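As structure tokens, the structure follows; a few thoughts come after it.
After this line comes chain A, so read on.
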Amino acid sequence: MTLDFSVLHTALPRMIEAAGTTILISVLAMVIGIAGGLVIMLLRIAPNRVVSLAALSYVEAIRNVPLILLVYWGYYVLPILLDLRLSAFACGLIALSLVVSAYTAEIFRAGVRSIRPRQYDAALALGMSKAQMYRRVIIPQAASRVLPILASVWVSLFKDTSLVSVIGVHELAYVSLEIRSSTFRVLEILSTMALIYWCIGYPQAKLVDRLHRKYGAKE
Partner candidate 1 sequence: MVDFMTDLSVVYDNWRYLGGGLLVTVCLWVSAVVLVTISGILLAVARTYGPPWLVRIVAFYVDTMRSTPLLVIMVLAYFALPLAVGVTIPAFPAALLALTLEASAYACEIARAGISSIRAGQMSAGLALGMSKAQIIRKVILPQALIRVLPPYGTLVAGIGKNTAVASVIAVPDFLQQSTVLSSQTFQPTEIFTSALVIYFILIFPVTRMIDLLYRKVERLGRS
Partner candidate 2 sequence: MSEVMSFPILERPKSKGQSPMVTYNGVVKRFGAFTALTGVDGAVYPGEVVCLIGPSGSGKSTLLRCTNALERIDEGSITFDGSPLPAAEKDVRAVRRRMGMVFQGFELFPHMSAIENVMAGPLTVLKADKASARRQAEQLLDKVGLAHKADSLPAMLSGGQQQRVAIARALAMEPEMMLFDEPTSALDPETVGEVLAVMRKLADEGMTMLVVTHEMSFARKVGDWIVVFDHGKVVEEGPPDVIYVNPQAERTRNFLSHIGWHE
């Protein structure tokens, strides 16, 4: 079995471009997911029991089903439900954003709850208003605790974008597999694909470690 890496001349630029799509999807899904997560967290801690229960059900439902199935569902079912025509990109983005929002909702909730109650008292005793208390005391502390975990969510998200390849989104996995089947250079293309993912993913993983060390809850 001979290896022929010359195919990379034409393949590599396409794969790098597809990697850009992967990053784009990840960034968009992260932003939308965090925004959604904040909303869901607020619904979770709402005084209305129906609302908080609905939000809890949403979170538990998303967290206990395979993401790849959500991708399929978003592609085949959601357009029918909403009576809309959606591109594969949009469907994949929706599925990913739903998952990110479910996880970040819980992360934000835990982050806020982890602040000792007496921190609230101390702030109020100084004469701060509730808004000032949140802005100056609670949110900064919660943010530093939440940051490393959000970084972990990002790393997972980046990897999970590979799953939207199954509905034909032209990100790195899909493009690589396509090139493989058209050139039959399996080992060369697949190993290059893995290497590209690894090169982007490995520094991110190390960065997450550094964030955990720096911001890990110390009390």
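Everything below uses one rule, namely that a contact is a pair of C-beta atoms (placed from the backbone, for glycine too) under 8 Å apart; a residue touches a chain by one contact, two chains touch by 3 or more; residues count from 1.
On the choice of candidates, all candidates are chains of the complex that A comes from, given by their letters.
Owing to the predicted nature of the structure, the values given are computational and were not obtained by experimental measurement.
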Of 1 or 2, the one touching chain A somewhere in this complex: 1
The answer for chain A against candidate 1 in the complex is residues 1, 60-61, 64-70, 72-73, 76-77, 80-83, 155, 159-163, 165-166, 173, 177, 180, 186-187, 190-191, 193-194, 197-198, 200-202, 204-206
